[in-house]
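First comes the structure, then the notes that go with it.
All protein chains but one are shown at their positions in the complex.
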Amino acid sequence: MLKSRSFASDNNAPIHPEVLAAITNANNGDAIAYGDDAITQQAELLFKQHFGEDSEVFFVFNGTGANVTALAHLTKSYHALICAETAHIWHDECGAPEKFTGCKLHTLAAPNGKISVEQMLPLLHSVGFQHHSQPKIISITQATELGTVYSCNEIKEIADFAHNHDMLLHIDGARIANAAAALNVSFKEMILQTGVDVISFGGTKNGILLGEAVVFLRKELAKDFQFVRKQSMQLASKMRYISAQFIALLSNDLWLRNAQHANEMARLLAEKVQNFPEISITQKVQTNGVFANMPKHAIEKLQSNYFFYVWDNERSEVRWMTSFATTPQDIDNFVDALREALR
Amino acid sequence: MLKSRSFASDNNAPIHPEVLAAITNANNGDAIAYGDDAITQQAELLFKQHFGEDSEVFFVFNGTGANVTALAHLTKSYHALICAETAHIWHDECGAPEKFTGCKLHTLAAPNGKISVEQMLPLLHSVGFQHHSQPKIISITQATELGTVYSCNEIKEIADFAHNHDMLLHIDGARIANAAAALNVSFKEMILQTGVDVISFGGTKNGILLGEAVVFLRKELAKDFQFVRKQSMQLASKMRYISAQFIALLSNDLWLRNAQHANEMARLLAEKVQNFPEISITQKVQTNGVFANMPKHAIEKLQSNYFFYVWDNERSEVRWMTSFATTPQDIDNFVDALREALR
Amino acid sequence: MLKSRSFASDNNAPIHPEVLAAITNANNGDAIAYGDDAITQQAELLFKQHFGEDSEVFFVFNGTGANVTALAHLTKSYHALICAETAHIWHDECGAPEKFTGCKLHTLAAPNGKISVEQMLPLLHSVGFQHHSQPKIISITQATELGTVYSCNEIKEIADFAHNHDMLLHIDGARIANAAAALNVSFKEMILQTGVDVISFGGTKNGILLGEAVVFLRKELAKDFQFVRKQSMQLASKMRYISAQFIALLSNDLWLRNAQHANEMARLLAEKVQNFPEISITQKVQTNGVFANMPKHAIEKLQSNYFFYVWDNERSEVRWMTSFATTPQDIDNFVDALREALR
Partner (left out) sequence: MLKSRSFASDNNAPIHPEVLAAITNANNGDAIAYGDDAITQQAELLFKQHFGEDSEVFFVFNGTGANVTALAHLTKSYHALICAETAHIWHDECGAPEKFTGCKLHTLAAPNGKISVEQMLPLLHSVGFQHHSQPKIISITQATELGTVYSCNEIKEIADFAHNHDMLLHIDGARIANAAAALNVSFKEMILQTGVDVISFGGTKNGILLGEAVVFLRKELAKDFQFVRKQSMQLASKMRYISAQFIALLSNDLWLRNAQHANEMARLLAEKVQNFPEISITQKVQTNGVFANMPKHAIEKLQSNYFFYVWDNERSEVRWMTSFATTPQDIDNFVDALREALR
């Protein structure tokens, strides 16, 4: 274990006690494997409440698994995917999307983590031209890898554009709860009503042990996805233990409490660090991450006590993430160490 | 939950209490993600004790993930894999090996789940012939899908054959613990000393929540495997919780106690059912499965009270699996129900 | 060049003079690349005359390219293909179908090169079961790799079975002309009216330099295939020279004359060799191949003068292929050499 709170990533956090309790409670006798159990059925019902009656949910192991299976399911290998240059599917999955979909990825500049319809227009020139991969899915991350969020209107605009050009909209929702908390909207408002087609719904970064969910917003899109999941090595045999965690997360607003708390801790951190003239915050603090430029020597000093990542070495930019487990005291201690490091 | 003990699969069983306790104990503060934590380092050391100093272990999510990443890592797409027609990689992974390795799978008849060097000889005709996939990996399952086991000598013979023909030997060890218990040998004797190159080491079917391990027996074979694991969507972020389970499993001989118990329950079941003249056991009961022919009408009746699979509908053959959680009382109850069903 | 006629394969033959003339005639000034030229348009019209107005043809480089692109286009990677164990797609394409479709191939025993609906029934058990690849395409070879042919009724029966189970029927027609000649039917009767979905239409083995065609029998099946062809590295830039060859082949019944002649030469050869008591013909001689068992010592002697393949070493079985270029004199010379070798 780390001796101090990690500010490196929300996946450095432990399991939330309510989630661990759910696992323990599920550990009672035998259950049919591969999702044919009562706990999984209950979890599926909960997802329908959050994403609509026509939605279909499938549990997988991790975020890369959720993204890649969703994208592979809805494409042929001659299709192209469109995403931000900061997107996890482009930058942090060791080429899994290329390997498993066979598709080309077109990346768009995204200084604040977000991409816009205007940027996608030139890619339409490829449509119908046999030498070019055919644009098929736009994938956006909500909240973005830079801690920012798309408004519901912005999502809807991209969804409409996608549908007007025979494309689909995928959301990488590894931190979708943080985004919903930030926007103060329900998943139905943010995902279903904006026209999103499929979302990778994150659990691991919001307090569970392990597990993500692929949610198709329209049942027809989910047809045969079970085979993609299995073939992609993402079907858990003891499924009940993943399902139980999602029941805990979606019950009693745990997902929201965790996300709100993590966001609040980032806001608190940002508030405190902006008093240091040597530090400049580089992105809007809308969810649970704070991006900031600070002197190189201070980074090294601070890292001797705290684990976090340098985001951009050249710009001397760091990323600090908070989680459900971060406490106000953790923030105070961190800010003290930061003050010390800046001397 | 099922109202009665499942005889369908050892993955219908719950988490062993010692494993659940290990998860709970690991849930203490923050930890670096993706395996760079102290718990994972401890687990890796334990594996070296069981598989030799030159071995390297990598944790993945499930058995298909372990098999496919191991095979993909050691092949190019023009290679061929050789396995039993009953092999999980051929029969039960929805084509994941073909999709992710690109390789051809050659299946060999295996009435008792086992394959032999003699059967592989004709495949050597393809070596060097540009129109044919090139044989590269032999994959055997230990214990087999039919509950039988290869002796150490049999494994060594196949390993020698593989190495003599520029091939490698992979073991699908989803039930490797049951095999080791049956043969009363250590993993070093069965795997390292016989010349196996890589093994998918099973945990899920032996009492853990979720997790399997790919163990390369020689470090050189493991080079760059980390990238295959990540690209194959098999890298857990909160790795400590998988590692903690394996520490529990490999400590205090839990792996062996669980496997011995499961094997013993199968032996007990076999002993009792062989008294029924309507039932004939079709495979040697060497590990934790009992295969038997029985009248169709009795199958249906018994299935109304107990969950298990018909293995071969035409032959009216069933498969009954036991696990660490099966009790002698479960066996008695099951045999009572069976007696009733046979009337 | 070989000093004597090859009996190894119809692809050892040269280019038919009418085809070479067509290439020479096409070599006149500039033409738009990639199929947007007048010669290609003319070739496409000719194919519609042979396969119906709703058909769509795409030219590719070789037989493996035709098979693999057709199969990849109509499948997702979790599908399964069904074929004879003698099928080129299973046996002679170095795993290209597995690599490029990602699909599992189920092979059926085919002592005479042909498979039947009865053999496919057990594979239907997998339908809807998430652990198994889903049967999607039946691929048969016409004429088969053993020189035999399916009757139109047999093709229709398989097509009906395929369609009744949400599958499609593909024909590997590397020697489709020989089959049509043998059955004395048009392509419309054999392919369109029987319900075939897609055919790899062979040219190379019937007298052209290089080129095969993928013909979809219904336009809807061809949608977006152009991208599969390009991505599969099968789009020729100077397409006119492939198209010109097919125009030659489909004009003045050259395809039929070549095939009839090749078939007739095989019939003649079979007629003559059956006089030798040491030789037994092992397959019906329906097209342009003769399969026969003969003494090993005589094989070696004959091979010192003639190039041909041993088909099955254990059975001492040889394959002799004829082509449009084989002459009655070639047959006489070969039979003389055979007589000599048998002494």
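Think of it as A, B and C in the order they're written, each chain with its own count starting at 1.
Quick note on the criterion: a contact is a pair of C-beta atoms (placed from the backbone, for glycine too) under 8 Å apart; a residue touches a chain by one contact, two chains touch by 3 or more.
On a predicted model such as this, the values are computed, not experimentally measured, just so you know.
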Of C:Ala8, C:Leu46 or C:Val185, the residue in touch with the unshown chain: C:Ala8
Hidden-chain contact residue, picked from the options C:Ser139, C:Gln234 or C:Gln260: C:Gln234
Identified contact with the non-displayed chain, of A:Ala80, A:Leu269 or A:Val290: A:Ala80
Interface with the undisplayed chain - residues on subunit B: 34, 76-78, 102, 130-131, 133-134, 224, 226-231, 235
In subunit C, positions touching the absent partner: 1-2, 4-6, 8-9, 11-15, 20, 23-24, 27-33, 37-38, 61-65, 68-69, 93-96, 99-100, 204-205, 209-210, 227, 230-238, 241-242, 307, 325
Where the unshown chain meets subunit A, residue by residue: 77-80, 91-95, 98-99, 102-105, 130-133, 313
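Throughout what follows, only the chains that are shown with their structure count from here on.
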Rounded Å distance between subunit B and subunit C, as computed from the means of their C-alpha atoms: 42
Subunit A and subunit C: spacing of chain centres that average the CA atoms, whole Å: 50
Where subunit C touches two or more other chains, by residue: 77-78, 130-131, 133
